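Removed from the display is one protein chain of the complex; every other protein chain stays in position.
What follows is chain A.
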Amino acid sequence: MSDIGFVRTEMLPEQDPPASEVGIIGWMRHNLFDGWFNSALTLLSIYFVYKVLAALVPWILSPTWDAGSLAECREVLGALGREGHYAGACWGVINERWIQLIFGFYPAELYWRPIAAFVLLGVALAPVLFSDKVPSKLLIFTILYPFIFPWLLWGGTIWGPISVVLGFVVGWLVYSAVDKAVSNLALVYSAVDKAVSNLVGIIAGAVAALIWWLILSGYFVGAMDSIAAIGIEPVESRKFGGFMLSITIGVVAIACSLPLGIVLALGRQSDLMIVKYLSVGFIEFIRGVPLITLLFVASTLLNIFMPPGTDFDIILRVLIMVTLFASAYMAEVIRGGLAALPRGQYEGADSLGLNYWQSQRLIIMPQALKISIPGIVSTFIGVFKDTTLVSIIGLLDPLGLSNAIRADANWNGIVWELYGFIALLFFVFCFSMSRYSMYLERKLHTGHR
């Protein structure tokens, strides 16, 4: 006989947790006053937050919205008995210049165009960002939007963007025709297979599109313009500025760097040596060079290499550089996602007979991108903030403008109000991106593996 034997005769019912563990009291006990050390930290933090707010709130609540200069601000505050450096903010500068901070020197009577462009940007993004809530038919608009966007901003003849679209159409037609012709040949000689005819088709299509864009397009636009001159007033790049410029550069760089980054990441993993080393070389070179250097190259050096007289738009040059820069980082972020995927996913796809592109598109990329969302969005946010660097090569983004405003005799000495306003605008955008990425991660979460 031993007394370690035990048999339960009755199963225990479930019970409520003790009151001190649940509700607001339980929450505070666990999170704020869990032991004397944490309680002390909590009290210290409350005191700190109080001090900061006590200094900041009166400064922000300053009735200087209508002041026309820094001196006027001082008068208004002086009349209230508020003296000294931190007497209060001088909001007059924002009141006077916020339109400029947003639109730069874009002609005032044409403000509707950037506004329309960015509202339509929202429409174009909706089916991509919220694919489960917005009808997918809108995607057609998303595809057309890249042609509408520059036309609205820069203006000019409608035949320009139409001609660019036509280039794609020409490329596609040539591709399908050549692909078909070569496949027919393949049926006869059975020497060439599908992949080859595809490749030949793609090359022929690309060449045809390039010929259209570089040579024929000019004649087409000229001819159509003389038949029906439909267009909107052109706006030069040097009038672009302010937040509009930041968003333009940011949006284009973000939109182009993701697909480029995917291609580079796949290239880096490719079995084809040339593709692999080209990708590695590109990524490592771009990542090894500061963005500001690339921007200087764009603004000055490129002109030296161009044939004299070529007019290569400065914003376009900057766009290309920022995009290349972002895509190198994007490629590495996505490579991280690819590396995190278990080998079994590739094998599962292979064993079902999916070919390389099918398994990349249907199996590998959706998962790799999902894993990489935090890194991708960090890169997006970084790119968006890096657009302020263009002020150094003389573009009037909000920071460039703020220097000009501070040089104005009326506002000489203003610092916090301007930078605070700019910071707030950037924060709104970056924070939205960050929240969206969290929403997306939650939405794509399909349970633990």
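Just so it is clear, contacts are C-beta pairs under 8 Å (C-beta built on N, C-alpha and C of every residue); 3 or more make two chains touch, one makes a residue touch a chain; residues count from 1.
Keep in mind that, in the parts below, contacts and distances are computed from a predicted model.
Engineer: One chain of this complex is missing from the view, so tell me which of "Acetolactate synthase", "Isoquinoline 1-oxidoreductase, beta subunit", "Sulfate adenylyltransferase subunit 2" or "ABC transporter ATP-binding protein" is its UniProt name.
Structural biologist: Answer from the record: the omitted chain is "ABC transporter ATP-binding protein".
Engineer: For the chain that's not shown, point to the residue among A:Ala117, A:Val174, A:Ile363 or A:Ile422 touching it.
Structural biologist: Residue touching the absent chain, from the options given: A:Ile363.
Engineer: Among A:Ile143, A:Leu352 or A:Met438, which residue is in touch with the absent chain?
Structural biologist: Of these options, the touching residue for the absent chain is A:Leu352.
Engineer: On chain A, what residues meet the omitted chain?
Structural biologist: Residues of chain A in touch with the missing chain: 193-195, 342, 344-345, 347-355, 358, 362-363, 366-367, 370, 444, 446-449.
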